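Every protein chain except one is present and positioned as in the full complex.
Here is chain A:
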Amino acid sequence: MKLNRRHFIGTSAAAAASLSAPMVLADGHGKPRVVVVGGGAGGATAARYIAKDSKGAIDVTLIEPTRMYYTCFFSNLYLGGFKDIEDIGHSYGSLAAGGVNVVHDWAVGVDRDAKTVSLAGGGSVPYDKLILSPGIDFVDGAVEGWDLSAQNAMPHAYKAGSQSELLKAQLMAMPEGGTFAMVAPPNPYRCPPGPYERVSMVAHFLKANNPTAKIIVADPKPKFSKMSLFQEGWANHYEGMIDWIGEDFGGGNVSVDPNAMTVTIDGEETKVDVCNVIPAMKAGRIAEIAGVTDGNWAPVNAADMSTKADAEIYVLGDASQQGDMPKSGFSANSQAKVCANAVRGALTGSKVFPARFSNTCWSLIDTNDGVKVGASYEATDEKIAKVEGFISKTGESADLRKATYEESEGWYAGITADMFG
(Lines give C-alpha, C1' and ligand atoms only; values in the text may rest on other atoms or scores of the structure.)
Protein backbone atom coordinates (compact mmCIF):
# COMPACT_ATOMS: atom_id res chain seq x y z
CA MET A 1 0.00 0.00 0.00
CA LYS A 2 1.30 3.42 -0.84
CA LEU A 3 1.16 5.73 2.11
CA ASN A 4 -0.37 9.09 1.73
CA ARG A 5 2.47 11.11 3.11
CA ARG A 6 0.82 14.43 3.49
CA HIS A 7 -1.40 14.60 6.54
CA PHE A 8 -2.55 17.39 8.77
CA ILE A 9 -3.85 17.63 12.30
CA GLY A 10 -7.37 19.06 12.58
CA THR A 11 -8.30 22.45 13.87
CA SER A 12 -8.14 21.76 17.61
CA ALA A 13 -4.38 21.63 17.72
CA ALA A 14 -4.13 24.61 15.43
CA ALA A 15 -6.44 26.63 17.65
CA ALA A 16 -4.42 25.73 20.73
CA ALA A 17 -1.35 27.26 19.17
CA SER A 18 -2.63 30.79 19.46
CA LEU A 19 0.79 32.01 20.54
CA SER A 20 2.38 30.64 17.44
CA ALA A 21 5.83 31.73 16.39
CA PRO A 22 6.50 33.71 13.25
CA MET A 23 6.95 31.91 9.98
CA VAL A 24 10.04 29.85 9.81
CA LEU A 25 11.75 29.91 6.48
CA ALA A 26 14.16 27.50 5.03
CA ASP A 27 17.48 29.25 4.90
CA GLY A 28 19.86 28.44 2.18
CA HIS A 29 23.18 28.39 3.97
CA GLY A 30 23.70 24.77 3.19
CA LYS A 31 24.22 23.32 6.64
CA PRO A 32 22.49 20.01 7.28
CA ARG A 33 19.21 20.52 9.10
CA VAL A 34 17.75 18.54 11.96
CA VAL A 35 14.21 19.22 13.11
CA VAL A 36 13.11 17.92 16.49
CA VAL A 37 9.42 17.79 17.33
CA GLY A 38 8.65 17.83 21.07
CA GLY A 39 10.86 19.40 23.73
CA GLY A 40 10.49 16.79 26.46
CA ALA A 41 12.82 14.18 27.89
CA GLY A 42 13.68 12.77 24.46
CA GLY A 43 13.45 15.83 22.23
CA ALA A 44 15.18 18.39 24.42
CA THR A 45 18.07 16.02 25.02
CA ALA A 46 18.46 15.18 21.33
CA ALA A 47 18.34 18.84 20.28
CA ARG A 48 20.83 19.87 22.92
CA TYR A 49 23.32 17.09 22.20
CA ILE A 50 23.26 17.56 18.44
CA ALA A 51 23.73 21.32 18.74
CA LYS A 52 26.41 21.01 21.41
CA ASP A 53 28.40 18.19 19.81
CA SER A 54 28.23 19.42 16.21
CA LYS A 55 29.52 22.82 17.33
CA GLY A 56 27.38 24.69 14.87
CA ALA A 57 27.89 22.36 11.92
CA ILE A 58 24.24 21.27 12.09
CA ASP A 59 21.24 23.54 12.12
CA VAL A 60 18.95 22.31 14.91
CA THR A 61 15.32 23.44 15.20
CA LEU A 62 13.15 22.35 18.10
CA ILE A 63 9.38 22.63 17.67
CA GLU A 64 7.52 22.68 20.97
CA PRO A 65 4.21 24.47 21.68
CA THR A 66 4.65 25.14 25.40
CA ARG A 67 6.99 27.75 26.80
CA MET A 68 7.45 25.91 30.05
CA TYR A 69 8.02 22.18 30.18
CA TYR A 70 6.65 20.64 33.37
CA THR A 71 8.27 17.30 34.00
CA CYS A 72 5.94 14.40 34.67
CA PHE A 73 8.78 13.04 36.76
CA PHE A 74 8.39 14.45 40.26
CA SER A 75 4.84 15.63 39.44
CA ASN A 76 3.62 12.98 41.89
CA LEU A 77 5.91 14.50 44.51
CA TYR A 78 4.19 17.79 43.80
CA LEU A 79 0.85 16.10 44.55
CA GLY A 80 2.28 14.76 47.79
CA GLY A 81 3.54 18.19 48.84
CA PHE A 82 7.25 17.41 48.47
CA LYS A 83 7.74 19.81 45.55
CA ASP A 84 6.21 23.05 44.34
CA ILE A 85 4.95 23.39 40.80
CA GLU A 86 7.81 25.82 40.06
CA ASP A 87 10.29 23.11 41.02
CA ILE A 88 9.21 20.98 38.08
CA GLY A 89 8.93 23.71 35.43
CA HIS A 90 11.75 24.35 32.92
CA SER A 91 11.93 27.00 30.23
CA TYR A 92 13.68 26.67 26.88
CA GLY A 93 15.91 29.68 27.29
CA SER A 94 19.09 27.74 27.95
CA LEU A 95 18.53 25.48 24.95
CA ALA A 96 18.16 28.53 22.75
CA ALA A 97 21.32 30.00 24.28
CA GLY A 98 23.03 26.70 23.47
CA GLY A 99 22.40 27.18 19.78
CA VAL A 100 19.06 25.43 19.31
CA ASN A 101 16.52 27.31 17.23
CA VAL A 102 13.45 26.96 19.45
CA VAL A 103 10.09 27.47 17.73
CA HIS A 104 7.04 27.55 19.97
CA ASP A 105 4.39 26.01 17.80
CA TRP A 106 2.67 22.73 17.06
CA ALA A 107 3.91 20.51 14.28
CA VAL A 108 0.77 19.61 12.39
CA GLY A 109 1.98 17.80 9.31
CA VAL A 110 4.95 15.97 7.85
CA ASP A 111 5.62 15.79 4.14
CA ARG A 112 8.05 12.93 3.81
CA ASP A 113 8.69 13.47 0.10
CA ALA A 114 9.44 17.17 0.37
CA LYS A 115 11.03 16.59 3.80
CA THR A 116 9.24 19.40 5.56
CA VAL A 117 7.29 19.78 8.78
CA SER A 118 4.34 22.13 8.71
CA LEU A 119 3.38 24.29 11.65
CA ALA A 120 0.01 25.22 13.08
CA GLY A 121 0.96 28.88 12.90
CA GLY A 122 1.67 28.57 9.20
CA GLY A 123 4.80 27.87 7.24
CA SER A 124 6.94 24.81 7.20
CA VAL A 125 10.42 23.81 8.23
CA PRO A 126 12.65 21.71 5.99
CA TYR A 127 14.71 18.86 7.42
CA ASP A 128 17.38 16.43 6.42
CA LYS A 129 16.70 14.35 9.53
CA LEU A 130 13.50 14.54 11.55
CA ILE A 131 13.34 13.46 15.18
CA LEU A 132 9.91 12.99 16.74
CA SER A 133 9.60 12.80 20.51
CA PRO A 134 5.97 13.81 21.04
CA GLY A 135 5.28 11.68 24.11
CA ILE A 136 1.84 10.12 24.44
CA ASP A 137 -1.78 10.70 23.59
CA PHE A 138 -4.74 8.72 24.89
CA VAL A 139 -6.56 5.94 23.06
CA ASP A 140 -10.10 7.10 22.24
CA GLY A 141 -12.82 5.24 24.10
CA ALA A 142 -10.35 3.46 26.37
CA VAL A 143 -12.38 4.17 29.52
CA GLU A 144 -16.13 4.05 29.02
CA GLY A 145 -17.68 7.42 29.80
CA TRP A 146 -14.40 9.38 29.58
CA ASP A 147 -12.93 11.42 26.78
CA LEU A 148 -10.70 14.49 26.66
CA SER A 149 -13.68 16.78 27.18
CA ALA A 150 -14.02 15.22 30.65
CA GLN A 151 -10.43 15.96 31.65
CA ASN A 152 -11.44 18.86 33.88
CA ALA A 153 -13.98 16.86 35.86
CA MET A 154 -11.79 13.78 35.90
CA PRO A 155 -8.15 14.75 35.25
CA HIS A 156 -5.53 12.35 33.91
CA ALA A 157 -2.59 14.41 35.13
CA TYR A 158 -0.48 12.19 32.90
CA LYS A 159 0.88 15.20 31.05
CA ALA A 160 2.21 17.51 33.72
CA GLY A 161 1.38 21.19 34.26
CA SER A 162 -2.18 22.46 34.51
CA GLN A 163 -3.52 18.92 34.79
CA SER A 164 -1.27 18.29 37.79
CA GLU A 165 -2.43 21.53 39.41
CA LEU A 166 -6.05 20.62 38.82
CA LEU A 167 -5.69 17.19 40.37
CA LYS A 168 -3.90 18.68 43.35
CA ALA A 169 -6.63 21.29 43.85
CA GLN A 170 -9.27 18.56 43.75
CA LEU A 171 -7.31 16.49 46.23
CA MET A 172 -7.04 19.42 48.61
CA ALA A 173 -10.75 20.15 48.30
CA MET A 174 -11.85 16.60 49.13
CA PRO A 175 -14.43 16.46 51.92
CA GLU A 176 -13.44 14.79 55.16
CA GLY A 177 -13.59 11.03 54.78
CA GLY A 178 -14.10 11.35 51.01
CA THR A 179 -13.06 8.97 48.26
CA PHE A 180 -10.23 9.36 45.73
CA ALA A 181 -10.52 6.98 42.78
CA MET A 182 -7.92 6.13 40.19
CA VAL A 183 -8.50 4.27 36.96
CA ALA A 184 -5.09 2.77 36.15
CA PRO A 185 -3.97 2.14 32.54
CA PRO A 186 -3.27 -1.13 30.72
CA ASN A 187 0.25 -1.94 29.46
CA PRO A 188 2.20 -0.51 27.78
CA TYR A 189 2.07 3.00 29.19
CA ARG A 190 4.27 5.91 30.25
CA CYS A 191 6.13 5.32 33.53
CA PRO A 192 5.14 1.84 34.79
CA PRO A 193 5.45 2.72 38.52
CA GLY A 194 3.86 6.19 37.98
CA PRO A 195 0.26 5.39 38.99
CA TYR A 196 1.41 3.60 42.14
CA GLU A 197 3.81 6.31 43.17
CA ARG A 198 0.87 8.65 42.69
CA VAL A 199 -1.34 6.52 44.95
CA SER A 200 1.44 6.68 47.56
CA MET A 201 1.73 10.46 47.31
CA VAL A 202 -2.04 10.96 47.47
CA ALA A 203 -2.12 8.70 50.53
CA HIS A 204 0.72 10.70 52.08
CA PHE A 205 -1.24 13.90 51.60
CA LEU A 206 -4.49 12.42 52.91
CA LYS A 207 -2.89 10.80 55.93
CA ALA A 208 -1.79 14.23 57.12
CA ASN A 209 -4.82 16.25 56.03
CA ASN A 210 -7.78 13.94 55.71
CA PRO A 211 -6.94 10.69 57.48
CA THR A 212 -10.35 9.04 57.19
CA ALA A 213 -10.39 9.46 53.39
CA LYS A 214 -10.13 6.39 51.16
CA ILE A 215 -8.38 5.57 47.90
CA ILE A 216 -9.75 3.05 45.39
CA VAL A 217 -7.68 1.93 42.42
CA ALA A 218 -9.34 0.11 39.53
CA ASP A 219 -6.60 -1.65 37.60
CA PRO A 220 -6.93 -3.73 34.44
CA LYS A 221 -3.62 -5.47 35.23
CA PRO A 222 -3.07 -8.47 37.53
CA LYS A 223 0.21 -7.03 38.76
CA PHE A 224 2.31 -3.90 38.39
CA SER A 225 5.81 -2.47 38.57
CA LYS A 226 7.52 -2.64 42.02
CA MET A 227 4.29 -4.21 43.31
CA SER A 228 5.73 -5.89 46.39
CA LEU A 229 7.61 -2.71 47.33
CA PHE A 230 4.51 -0.56 47.02
CA GLN A 231 2.30 -3.04 48.83
CA GLU A 232 4.79 -3.29 51.66
CA GLY A 233 4.95 0.51 51.84
CA TRP A 234 1.18 0.92 51.74
CA ALA A 235 0.77 -1.58 54.58
CA ASN A 236 3.48 0.14 56.62
CA HIS A 237 2.51 3.75 56.06
CA TYR A 238 -1.13 3.82 54.96
CA GLU A 239 -2.75 0.82 56.61
CA GLY A 240 -6.40 0.42 55.57
CA MET A 241 -6.50 3.48 53.32
CA ILE A 242 -5.86 1.98 49.87
CA ASP A 243 -8.09 -0.50 48.11
CA TRP A 244 -6.38 -1.83 44.98
CA ILE A 245 -8.76 -3.76 42.75
CA GLY A 246 -6.78 -5.74 40.19
CA GLU A 247 -7.85 -7.65 37.14
CA ASP A 248 -8.93 -10.69 39.17
CA PHE A 249 -11.58 -8.64 40.95
CA GLY A 250 -12.89 -6.85 37.90
CA GLY A 251 -10.55 -3.88 38.02
CA GLY A 252 -10.50 -3.82 34.22
CA ASN A 253 -14.26 -3.64 33.90
CA VAL A 254 -14.70 0.07 34.55
CA SER A 255 -16.87 2.94 33.43
CA VAL A 256 -17.09 6.48 34.74
CA ASP A 257 -19.69 9.24 34.71
CA PRO A 258 -17.95 12.62 34.93
CA ASN A 259 -21.22 14.50 35.53
CA ALA A 260 -22.48 12.32 38.35
CA MET A 261 -18.90 11.74 39.62
CA THR A 262 -19.40 8.02 39.82
CA VAL A 263 -17.14 5.11 39.01
CA THR A 264 -18.55 1.68 38.24
CA ILE A 265 -16.18 -1.20 38.86
CA ASP A 266 -17.33 -4.66 37.82
CA GLY A 267 -20.97 -3.57 38.02
CA GLU A 268 -20.70 -1.79 41.35
CA GLU A 269 -21.25 1.95 41.25
CA THR A 270 -19.45 4.22 43.73
CA LYS A 271 -19.83 7.96 44.23
CA VAL A 272 -16.39 9.52 44.44
CA ASP A 273 -14.97 12.97 45.21
CA VAL A 274 -11.93 12.87 42.94
CA CYS A 275 -11.46 10.60 39.96
CA ASN A 276 -8.06 10.37 38.28
CA VAL A 277 -8.59 8.60 34.96
CA ILE A 278 -5.39 7.39 33.30
CA PRO A 279 -6.54 5.90 29.99
CA ALA A 280 -4.72 3.53 27.64
CA MET A 281 -1.99 5.33 25.69
CA LYS A 282 -0.54 5.59 22.23
CA ALA A 283 2.21 7.57 20.52
CA GLY A 284 1.70 11.33 20.32
CA ARG A 285 -0.49 12.04 17.35
CA ILE A 286 2.19 13.58 15.12
CA ALA A 287 3.91 10.19 14.84
CA GLU A 288 0.75 8.74 13.35
CA ILE A 289 0.34 11.77 11.09
CA ALA A 290 3.88 11.27 9.83
CA GLY A 291 2.86 7.72 8.96
CA VAL A 292 5.57 6.06 11.04
CA THR A 293 3.31 4.20 13.49
CA ASP A 294 2.13 0.64 13.30
CA GLY A 295 -0.84 0.27 15.63
CA ASN A 296 -0.43 2.52 18.65
CA TRP A 297 3.35 3.05 18.55
CA ALA A 298 6.21 3.76 16.16
CA PRO A 299 8.50 0.77 15.58
CA VAL A 300 12.17 1.78 15.52
CA ASN A 301 15.57 0.25 14.86
CA ALA A 302 17.47 -0.25 18.09
CA ALA A 303 20.84 0.85 16.75
CA ASP A 304 19.88 4.49 16.13
CA MET A 305 16.12 4.94 16.86
CA SER A 306 15.33 5.45 13.16
CA THR A 307 11.84 4.31 12.28
CA LYS A 308 11.17 1.11 10.40
CA ALA A 309 8.98 3.17 8.08
CA ASP A 310 11.39 5.95 7.10
CA ALA A 311 15.17 6.07 7.52
CA GLU A 312 15.16 9.89 7.74
CA ILE A 313 12.67 9.96 10.64
CA TYR A 314 13.59 8.95 14.16
CA VAL A 315 11.20 8.42 17.08
CA LEU A 316 12.33 8.69 20.69
CA GLY A 317 10.87 8.04 24.10
CA ASP A 318 7.33 7.06 24.93
CA ALA A 319 6.11 7.17 21.33
CA SER A 320 8.60 4.59 20.13
CA GLN A 321 8.19 0.85 20.09
CA GLN A 322 11.73 -0.27 20.73
CA GLY A 323 11.66 -3.48 22.74
CA ASP A 324 12.41 -3.92 26.40
CA MET A 325 12.88 -0.42 27.79
CA PRO A 326 10.08 1.01 29.92
CA LYS A 327 8.56 4.29 28.79
CA SER A 328 10.36 6.66 31.13
CA GLY A 329 12.10 10.01 31.06
CA PHE A 330 15.37 8.24 31.80
CA SER A 331 14.85 5.91 28.83
CA ALA A 332 13.90 8.78 26.49
CA ASN A 333 17.01 10.69 27.55
CA SER A 334 19.19 7.63 27.04
CA GLN A 335 17.72 6.91 23.60
CA ALA A 336 18.13 10.56 22.63
CA LYS A 337 21.89 10.43 23.17
CA VAL A 338 22.25 7.32 21.03
CA CYS A 339 20.14 8.93 18.33
CA ALA A 340 22.03 12.23 18.52
CA ASN A 341 25.32 10.45 18.01
CA ALA A 342 23.98 8.51 15.01
CA VAL A 343 22.30 11.53 13.39
CA ARG A 344 25.37 13.68 13.78
CA GLY A 345 27.48 10.91 12.30
CA ALA A 346 25.15 10.54 9.32
CA LEU A 347 25.15 14.28 8.61
CA THR A 348 28.72 15.28 9.33
CA GLY A 349 30.70 12.06 9.20
CA SER A 350 31.60 12.24 12.90
CA LYS A 351 32.39 8.97 14.62
CA VAL A 352 29.38 6.82 15.45
CA PHE A 353 29.75 4.72 18.56
CA PRO A 354 27.73 1.60 19.33
CA ALA A 355 24.34 2.11 20.96
CA ARG A 356 23.96 1.49 24.65
CA PHE A 357 21.04 2.33 26.85
CA SER A 358 20.12 2.39 30.51
CA ASN A 359 17.22 3.23 32.76
CA THR A 360 16.52 3.72 36.44
CA CYS A 361 13.15 4.72 37.87
CA TRP A 362 12.95 5.97 41.43
CA SER A 363 9.64 6.15 43.27
CA LEU A 364 8.78 7.77 46.56
CA ILE A 365 6.41 5.86 48.86
CA ASP A 366 6.46 8.17 51.89
CA THR A 367 8.83 10.72 53.43
CA ASN A 368 12.38 9.41 52.99
CA ASP A 369 11.13 6.06 51.74
CA GLY A 370 12.48 5.84 48.20
CA VAL A 371 12.81 2.73 46.03
CA LYS A 372 14.25 2.13 42.58
CA VAL A 373 14.30 -0.28 39.67
CA GLY A 374 16.59 -0.22 36.68
CA ALA A 375 18.37 -2.08 33.92
CA SER A 376 20.93 -1.78 31.16
CA TYR A 377 20.13 -2.51 27.53
CA GLU A 378 21.81 -3.14 24.21
CA ALA A 379 20.78 -2.90 20.59
CA THR A 380 20.11 -6.17 18.80
CA ASP A 381 18.81 -6.61 15.25
CA GLU A 382 15.25 -7.00 16.48
CA LYS A 383 15.01 -4.62 19.42
CA ILE A 384 16.49 -2.87 22.41
CA ALA A 385 17.14 -5.87 24.60
CA LYS A 386 17.59 -5.97 28.35
CA VAL A 387 21.04 -7.02 29.56
CA GLU A 388 20.94 -6.82 33.34
CA GLY A 389 18.67 -5.29 35.97
CA PHE A 390 18.16 -4.65 39.66
CA ILE A 391 15.36 -3.63 42.01
CA SER A 392 15.17 -2.37 45.61
CA LYS A 393 14.30 -5.07 48.11
CA THR A 394 11.50 -5.25 50.62
CA GLY A 395 12.64 -4.78 54.20
CA GLU A 396 15.56 -2.45 53.39
CA SER A 397 16.94 -0.21 56.15
CA ALA A 398 15.50 3.27 56.65
CA ASP A 399 18.96 4.72 55.95
CA LEU A 400 19.13 3.06 52.55
CA ARG A 401 15.60 4.18 51.67
CA LYS A 402 16.47 7.73 52.64
CA ALA A 403 19.67 7.60 50.61
CA THR A 404 17.65 6.26 47.68
CA TYR A 405 15.27 9.21 47.92
CA GLU A 406 18.17 11.67 48.08
CA GLU A 407 19.65 9.94 45.07
CA SER A 408 16.41 10.51 43.15
CA GLU A 409 16.71 14.22 43.87
CA GLY A 410 20.26 14.14 42.54
CA TRP A 411 19.02 12.32 39.47
CA TYR A 412 16.29 14.91 38.89
CA ALA A 413 18.83 17.71 38.95
CA GLY A 414 21.11 15.66 36.68
CA ILE A 415 18.60 14.72 34.02
CA THR A 416 17.03 18.17 33.78
CA ALA A 417 20.50 19.69 33.38
CA ASP A 418 21.23 17.05 30.73
CA MET A 419 18.02 17.93 28.87
CA PHE A 420 18.12 21.70 29.02
CA GLY A 421 21.76 22.52 29.71
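The rule is short, and it goes like this: contacts are C-beta pairs under 8 Å (C-beta built on N, C-alpha and C of every residue); 3 or more make two chains touch, one makes a residue touch a chain; residues count from 1.
To be clear about the criterion, contacts and distances are computed from a predicted model.
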Complex member absent from the view - protein name from UniProt, among "SUF system NifU family Fe-S cluster assembly protein", "Cytochrome c", "ATP-binding cassette domain-containing protein" or "3-phenylpropionate/cinnamic acid dioxygenase subunit alpha": "Cytochrome c"
Omitted-chain contact residue, chosen from A:Leu229, A:Val292, A:Met325 or A:Ile415: A:Ile415
Chain A residues touching the omitted chain (full complex): 49, 53, 330, 333-334, 337, 341, 351, 353, 356, 358, 360, 372, 374-376, 387-390, 399-400, 402-403, 406-411, 413-415, 417-418
